[in-house]
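Every protein chain of the complex appears in place save one, which is left out.
Think of it as A and B in the order they're written, each chain with its own count starting at 1.
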Amino acid sequence: MYVLIYALINSFILSLISLGFALVYSIARIPNFAHGAIYVATGYVGWLLINRLSLPFPLAIIVALIFSALIGALIYRIVLIKVRGMALSEIIASYAIGIAILEILRWGGLRGMTFMLPVLIPGSVEILGVSIDYQRLLILGVSGGLLLFLYLFTHHTKTGLSFRAIAQDERASLMLGIDSDRAALLSLSIGSAICGLAALFVLPLGNIVVEAGYSTLIFALAVCVVGGLGSTAGVVAASFILGFAQTLTEKLISSHFQMVVALLAIIGTLILKPSGLFGKQKELEERV
Amino acid sequence: MGEIILEVQNLSKHFGGLTALNNVTFAVKKGEIFGIIGPNGSGKTTLINCISGFVRPDEGRIYFKGRDITGLPPHKIANYGLARTFQIVRPYYSLPAYKNLIIPLFSPRARKMGGWRGGGKYGDRDAVAVDILEELGFERDSRVPYKLASSLPAGYQKRLELARCLALRPELIMCDEIFAGLSMSEVATLVPLIEKLKMEGLTLIMIEHRLKELFKLADRVMVLHFGEKIMEGEPYEVIEDERVKKAYIGEEVF
Partner (left out) sequence: MELLRKERVDRGIKVRTEGIYAISGWQEMLYLLMPRLLLIVGLLALPLILGPFPYWKRVINMMCAYAILSLSFDFLANYVGLANLGSALFTGIGGYLSAIFSLKLGLPVFLAIPLATLMGAVLSTLLILPTLPLRGVYFAIVTLMLPLLFCRIIEALNILGGTNGISGVPGFEKAFVEEYTVILVLLGFLFSLRRLVNEDFGLVLRGIKDNDQAVRASGINVTWMKAIAVFVAALLGSFVGSYMVHLYMWAGLSLFALDFSVIPIASVVIGGGGTLVGGVIGSFILVPLSEALRAFGTLRIAIYCIILTVFIVFKSEGIMIYLQRKYHQFERWVKV
């Protein structure tokens, strides 16, 4: 029972951190390898806002979210837009930016274990005989809310619908007057904001360390590969599979094996169904 | 001539909700030029993609020289002797024209078949490449074969595309709109080349929009409309057919 609930929460955590990356890739076709960096950077900014500027946590959340959206937009505007379309350069550029941000943060002071974000609602509650802290429940709520918001956004707003159009077929969307550059900019901002959101709610469960940037990236990538790049349903499904697998391994074997699980999941997916669970492996033809 | 070299049975392909091909069946005889026509969106390119292995059909079978090639990867099908051109010709930009042919000459089939026309050791691929280009009208002594592929005019690029197929020493070539984008004079240069290929025993499937040239070359023609075969026969029969005329309504065809 304990396992079930924690696995559930773990899955939602995974989906939170992966949705940002998946969104950016399906719309802008850019793998945002700076994802992990944005995660940690937002958390750090949140910490700074709370501890240096003494802002109340809810306000800090909002400001930090704006900050992460801004970073995403800046990354796009300054760097990625210049290399749009050149797959190799896009990959290298986002990778380099991500590492640069993380290492600058590390050098700039994010060392040691002393950085922590406060939980929004302290304390815990007993559900079905298992003690769960409010923060984790909050994560459940936030991710559920996010998924709902994304669904409504992409199905009922003009911008959201244009996102789906671009994700399906960029050329056709361009012909219909949808500006894919603006969409890419927006998607990078929203994707980064989601990433920041994840950071602000998940980081309170532990410390803010630069290493989290790398592991977050790994997990997000694992989830996206297993679920299929370009499919939101896949990301959710894969989060659950990986979430449960990880929690089970943690319980049955040891927490150290979590990484092994991620590795095996990726290799397994690539061998068995390379396009991922729900991935639309676009027919080879379309790559021309 | 007369034996069947390619047989397509009940081929169907759906992309999501869209049916690109619906139960298409036809057979191509060795040594003939078989045309495939139809308005835009009728599934012609999907058909070529299925036959050449770039797209896996949902239903149906494809037999080449008696062998079932349905769903095989493109390189295997090419090595059996079935080559195809691409509608949007994209040569290897950074390489000169004749070097473009080194790549197909590198394939197992080309290596097995040895030199071109018996002359030239297969190891000397540069010479073989220039030979092939000469076959297709690239004057050997000019600088044309050595120019960067991307700097060649459209007519030459199309011929380079054909050369790419020929380097494989295929038995059947599928041409995807090979006349597209060419001027009248460029087309006039290409037509005798195709006739020559047919005379040398090659079978050709030509997907075309430019019906005048196609009807002069083709032995038989098949018409596709919304993914379905609506007519097959000799060119003069196809021209007269009511269904074909209706499918092309609104288009100045002849």
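Just so we're on the same page, a residue touches a chain if its C-beta (ideal position, glycine included) is under 8 Å from a C-beta of that chain, and two chains touch if they have at least 3 such contacts.
The structure displayed is predicted, hence computed values, not measured ones.
Asker: Using the definition of touch stated at the top, determine which of A:Ile104, A:Val119, A:Leu137 or A:Leu205 touches the missing chain.
Answerer: Candidates A:Ile104, A:Val119, A:Leu137 or A:Leu205; residue touching the omitted chain: A:Ile104.
Asker: Check each of B:Cys50, B:Ala110 or B:Leu190 against the chain that is not shown and name the one that touches it.
Answerer: Once the missing chain is taken into account, the touching residue is B:Ala110.
Asker: Touch as defined at the start, partner being the missing chain; which of A:Leu221, A:Leu242 or A:Leu277 qualifies?
Answerer: Among A:Leu221, A:Leu242 or A:Leu277, only A:Leu221 touches the chain that is not shown.
Asker: Over the whole complex, note the residues of subunit A touching the chain we left out.
Answerer: Answer for subunit A: residues 25, 31, 33, 78-79, 82-83, 87-89, 91-93, 95-97, 99-104, 106-107, 214-215, 217-218, 221-222, 224-225, 229, 256-260, 262-263, 266-267, 270-271, 274-275, 281, 284-285, 287-288 touch the chain left out.
Asker: What residues on subunit B make contact with the chain left out of this view?
Answerer: Those residues of subunit B that touch the unshown chain are 52, 54, 73-76, 78-79, 83-84, 86, 90-95, 99-100, 102-110, 125, 164, 167-168.
By our rule, only the chains that are shown with their structure count from here on.
Asker: How many Å are there between the centre of subunit A and the centre of subunit B, using C-alpha atoms for each centre?
Answerer: 46
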